[in-house]
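What follows is a single structure, written as structure tokens, with notes after it.
Apart from one protein chain that is not included, each protein chain of the complex appears where it belongs.
Chain naming follows the written order as A and B, and within any one chain the residues start at number 1.
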Amino acid sequence: MRRIRLGGVAVAACLALLLAACGGGGDNALEGGGSQDNGGATVTVGSTNFSEQLILAEMYAAVLEKAGVKVDTRLNLGAREVVFPALEKGDIDLLPEYNGSVLSFLDPKATQTTSEEVNTALAPLLDAKGLVALDESPAEDKDGWAVTKETADKYGLAKLDDLKGKAHELVVGGPPELKTRPAGLPGLKKVYGIEDFKEFKALDAGGPLTTSALNKGDIDVGRVFTTQGAIAENGWVLLEETKPLEPAQNIVPIGRKDAMTDQVKQALNAISAKITTEELTKLNKLVDVDKQDPEKVANDWLTQQGLL
Amino acid sequence: MTDGPAPVLAAELIRWSWVGDHLDDIRDALVQHIELTGLALLFGLLLAFPLALAAVQWPRLYGPILGFAGVLFTIPSLALFILLIPFTGLQIQTALIGLTIYTLLILVRNMVEGLRGVDRDVREAAQAMGYTRARQLFQVELPLALPVIIAGVRIATVTTIGLVTVTALIGWGGLGQLFINGFTLNFPTPIVVGIVLSALLAFTADLLLVGLQQRLTPWARSGGR
Partner (left out) sequence: MGVVNDVVAWLTDPAQWSGPDGIPVRTLQHLYYSLLATAIAGAIALPIGIYIGHTGRGALFAVNLTNLGRAIPSLGIIILMFTLVGFGLVPVLVALVALAVPPIVTNSYVGVRSVDRDVRDAAEGMGMRGRQVLWQVELPVATPLIMAGIRTSAVQVVATATLAAYVGLGGLGRYLIDGLSQRDLPQVVGGAILVAVLSLLTELVLGRVQTLVVPRGLAGQGADAAVRAKVEKAA
């Protein structure tokens, strides 16, 4: 009799906890950050984890706030693989994105390269997920391949074609998906006829890992972003693209359809119209090299452009 | 230039002007760290208690329960949080489910050991006095087991404070956000601030728990295990 009672306490406690857990899921007592429709809808701006993304997201947040929209930010969230599903789920409403990257994310086999082709292919994929791309900016942050000055001199590298016949002596590094994406290593092989590299090191997308590995000589060729401050800072040589391989990478705000009101669209389109590749490269340098705060860099630029 | 990154001077390890400019961010990160730790422990205790009671009541369950908690414990935290994303997104639940799971092994083990360690004579005395099983549990066994249970809570607390930082990879992380900031910007100051504060937080929490235990169990001379 007594033994059963103690078991009963255990079972009852378990049940109570389960019920509590279910209840907790229903009301949003615990949810943080996400968009909660309490009165005027809050727009949650997200970003992945490199400085350009932080700058752009801070810009978006600032102009939206000025336009009278309630804004919340969830920045530095990690790779697109983490952030994009959060956008689809509605944990965030808006992301600064790159049209080519989003396309290859949603359709890993995509081979479109020009802006128009990319946008045409992208629109229905976004639509199916309840997302929409706003106006794209002329500013582009393409993916590129860089080597150190020393390596360039030693192997005579200036264009991507120059890698042919030398790649088997070189170690290449970049984000893990480089190995499988059409614009990555398979593309170099198919479009430029470059043989297999000596080794592929899975690092990050133009982030601190690639930067350090390239500078320390752990890799010879690194996958970089063409606007990133580290290229000028370290005197790297960006290998020129002579045949279409990399998709266009125009900067474009991507958001959830229900959150993209006219007010929001107008504010964001104003930024997209004004930002150029050169400006963006300069802003990245302020953060990457001069270690200024992304928020400050964003606000300074917006003020300068008369957007704040 | 191409020989490697510029050597970092010791003075660069911490740039006080950055700290001064970001006191708000640092405070927010610290508050989030405390919230995540507190909630994870709360849920951990709520789950561990019935499991421990079940294990004491039906000793055969103890092995499987501990084994299960042990297997959960060995899942790399990085993978656990990644795997939860498709189900719970970047909501706080993702972080809390993971953190709670990691507290279970420690909490259940110490609760069971504590309850089992209660002297048989004491239990029999309580029975002889006509205590019901529940009353015996709450008024006799639990208080006596408290030092061992609190020892488990101490370990779980300090471990959780360390683990919270990993949830930065899914957009939470408390002080762990400072690590990612520093990593993204290749700048050590936020990382140093994050490490120092999370170690201090763990230390403070541990001291508070020792204090709590001494208040709750004045009869026990030494601080648990």
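Just so we're on the same page, a residue touches a chain if its C-beta (ideal position, glycine included) is under 8 Å from a C-beta of that chain, and two chains touch if they have at least 3 such contacts.
Here the structure is a predicted model, which is why all the values come from computation and not from measurement.
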Could you tell me which of A:L122, A:A167 or A:A213 touches the chain that is not displayed? A:A213
Of the listed residues A:P96, A:G144, A:P175 or A:P253, which contacts the missing chain in the full complex? A:P175
Candidate in contact with the missing chain, chosen from A:V69, A:L203, A:A230 or A:L245: A:L203
Take the complete complex as the reference. Which residues in chain A touch the chain that isn't displayed? 79, 81-82, 105, 108, 173, 175-177, 179-180, 199, 201-204, 208-209, 212-213, 215-216, 218
Touching the hidden chain in the full complex, which residues of chain B are there? Just list them. 4-5, 8, 13, 71, 74-76, 78-80, 82-83, 86, 154-155, 158-159, 161-162, 165-166, 168, 175-176, 179-180, 182-183, 186-188, 191-192, 194-195, 198-199, 201-203, 206
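Everything that follows uses one rule, which is that only the chains that are shown with their structure count from here on.
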When centres are defined as mean Cα positions, the distance from chain A to chain B in whole Å is 33
Which residues of chain B touch chain A once you look at their complex with the stated criterion? 1-5, 21, 39, 46-47, 49-51, 53-54, 56-58, 82, 85-86, 89-93, 96, 132-134, 137, 169-171, 177, 180-181, 183-187
Taking the touch rule as given, give the residues of chain A at its contact with chain B in the complex, in rising order. 2-3, 5-7, 9-11, 13-14, 17, 20, 25, 30-34, 49-51, 54, 74, 76-78, 82, 85-86, 89-92, 148-150, 207-208, 211-212, 215-217, 234-235, 287-288, 291, 293
